[in-house]
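If you scroll down you'll find the structure; I have some questions about it.
The other protein chains are all here in position, but one chain of the complex has been omitted.
Right, chain A next:
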Amino acid sequence: MTVNNRPGVLNRITGLFTKRHYNIESITVGHTEIEGISRMTFVVNVEDERTAEQITKQLNKQIDVLKVNDITDQAIVARELALIKVAVNSTVRQEIYTLIEPFRASVVDVSRDSLVVQVTGEPEKIEALIDLLKPYGIKEVARTGTTAFTRGAQKNAVSYKTPFII
């Protein structure tokens, strides 16, 4: 969704989610190509289409909200970035390099007893990598949350599923 980049606008939106009792899985916010307009991407778990519709309508009522798009069922590009700090010693270090390669992840920091893996992709991919790295001992994870928009060309919409992304 796109919003006017005004003081308090994030507060307005998250406040609305609290007021209406919706749980936010993740939020990302950043500038768009137009000055003064920001894009926010929310991932929200909802029970049914009616709730999704209600959230969309409530968001649309906000004066500073310009456009809301429920893109759950559309062809989208969705990406998240994660930094994962893994405990390592000299014996497993190389093993980890090999392990993360298929994920097109990279090591962005190395110290004597840990290294930091950076990965981008859809949340499922990030989950999968985190699971793989768990046995080595994960010290810290930082995730950005999903940011997304629709693809240039739309295939036929797939069936409704949760979570829904706006």
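Keep in mind that, in the parts below, a residue touches a chain if its C-beta (ideal position, glycine included) is under 8 Å from a C-beta of that chain, and two chains touch if they have at least 3 such contacts; residues count from 1.
Operating definition for what follows: contacts and distances are computed from a predicted model.
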Options "Amino acid ABC transporter inner membrane subunit", "Ferredoxin", "Peptide/nickel transport system ATP-binding protein" or "Acetolactate synthase": UniProt name of the undisplayed chain: "Acetolactate synthase"
Which residue of A:28, A:54, A:74 or A:118 touches the chain not shown here: A:54
Candidates A:27, A:43, A:65 or A:96 - the one touching the absent chain: A:65
Contact set of chain A toward the excluded chain (per top definition): 3-4, 7-8, 11-12, 15-16, 18-19, 50, 53-54, 57-58, 60-66
